[in-house]
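Left out: one protein chain. Kept in place: all the others.
Going by the order they are written in, the chains are A and B; count residues from 1 in each one.
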Amino acid sequence: MPRITVEVDGAVHQDDVEPRVLLVHHLRDRAGRTGTPVGCDTSNCGACTVLMDGLSVKSCSVLAVQADGREITTVEGLGLGGAPHPMQRAFHEEHALQCGYCTPGMIMAAIDLLRENPDPSETEIRAGLEGNLCRCTGYQNIVRAVRRAAAEMRDPAAAREVAP
Amino acid sequence: MIPAAFDYARPASLDEAVRVLADAGEDAKVLAGGQSLMPLLRLRLAYPDALVDLDRLDGLREIRDDGDAVVIGALATHHQVLRDPLVNEHLPLLARATATVADPAVRHRGTFGGSLAHADPAGDLPAVALALDAVLHARSVRGEREIPAAEFFVDWMTSALEPDELLTAVRIPKLGPGWGVHYEKFHRTAQAWAIVGVACAVRRVQGAVEDVRVALTNMGPVPVRASAVERFAEGRTLSRDALRAAAAHAADGTGPPADLHGSAEYRTHLAGVLTARALTAAAGV
């Protein structure tokens, strides 16, 4: 079995893994990061989205061996010193989640979106999140949350201006 | 679901990769970005004995200028292609079509070469490669060879690559000045595959259509060049009516599939409508 080294949310994990093990199962079963769930088997739903070396990937469609030597950030690795990431805060403030199952992936995809485009329009946000399905919210508040987080991340003082 | 077990190799060089592939035999699969392969493995629709992971072959990620062409390493990701200045300057059709592939997370992993080698007629990029007269570079322990796009897509999900061959790069001639391009993708939801797609490039000279390339996504077991459209459009005065008349021939000679999202008859109809839109958009009329 190949031995792999993966940094998950800042902690280095060394493991022998079967080549066929999916990254998401590795994260959940070996690295103890159960915050990242699995929602489908065709990479459509995006619930398992994490960042790999800073770019969003669907961790159900990456083998754990492909993550060897890379850094993974999950929803559990966001935020600093116990304070939530602005995107997490915005999802809460804008009621951008209901059951919350898509939320980890949606938050990671949204963070990736803002890395590419710090000030996206509504259309750009909708297009940027096309790979993440939510069954509860109808997406409207997710779009609001991403706009709010974008404003805050560009200029923390601006956060108040987008409040409803 | 969960993939069946397989052997795994991660060669460190291209030489090693082709050697491993040659040794692995017919039931080995090449793993590039894995965005097409992983769902197949998980649904157990594919049972390779071995995967040869190209992840360490960083040399195959390069996109470079080669005079009158751009050479795109087979492992360049869609994300990389989309942002590459050479692609955007000289191959805007590829950039536009790539932007419609799947979603951002998939584009971070999925590769240009993988999309072509997968030879899915519903994929957006095979038609682009065909329209742009790309030449695909393959390598095996037996040596290197070049395969024109027109000969690369052999059948449904089947390319001209031999089991021991790796796609290493794709050479695409630059479109010079005067060309307009468009990729018209028609799908039911943002994530869905194209029911029909039209890759189109038009060169205008003094109010006439000097040169035109049209290739269709998902209008048969392989991407198809709409030669009849090209024939009818070339040399015509640049007008919406002329382009529409040419587009009416889009489905000539095609054998479109029927599936959940569209019958063959509907695809035939769509091909004409979408080709007209692609042509007029590319020509800017």
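Everything that follows uses one rule, which is that a residue touches a chain if its C-beta (ideal position, glycine included) is under 8 Å from a C-beta of that chain, and two chains touch if they have at least 3 such contacts.
Rule of thumb we're sticking to: contacts and distances are computed from a predicted model.
> Going by UniProt, what is the name of the one chain that was not included in the view, given "RNA polymerase subunit sigma-24", "Xanthine dehydrogenase family protein molybdopterin-binding subunit", "Phosphoribosylformylglycinamidine synthase subunit PurL" or "Stage 0 sporulation protein A homolog"?
"Xanthine dehydrogenase family protein molybdopterin-binding subunit"
> Of the listed residues A:A31, A:C134 or A:A151, which contacts the missing chain in the full complex?
A:C134
> Touching the absent chain: which residues on subunit B qualify?
On the side of subunit B, residues 1-2, 4-5, 33, 35-40, 43-46, 101-102, 106, 110, 114-115, 118, 120-125, 156-157, 186, 188-195, 218, 256-263, 266, 269-270, 273-274 touch the unshown chain.
> Suppose we count only contacts with the excluded chain; which residues of subunit A make the list?
Touching the chain left out of view, subunit A contributes residues 18, 20-21, 28-29, 33-45, 47, 74-76, 78-79, 84, 88, 91-93, 95, 97-104, 107, 122, 125-127, 129-143.
We take it that only the chains that are shown with their structure count from here on.
> If you average the Cα atoms of subunit A and of subunit B to get two centres, how far apart are those centres in Å?
Once rounded, the distance between the two centres reads 29 Å.
> What residues of subunit A sit close enough to touch subunit B in their complex?
2, 18-20, 22, 25, 41-44, 46, 49, 52, 55-58, 60-63, 65-66, 109, 112-113, 116, 127-128, 130-132
> Which residues of subunit B touch subunit A in the complex?
1-8, 10, 31, 34-35, 38-39, 41-43, 51, 53, 55, 79, 102-106, 108-109, 190-191
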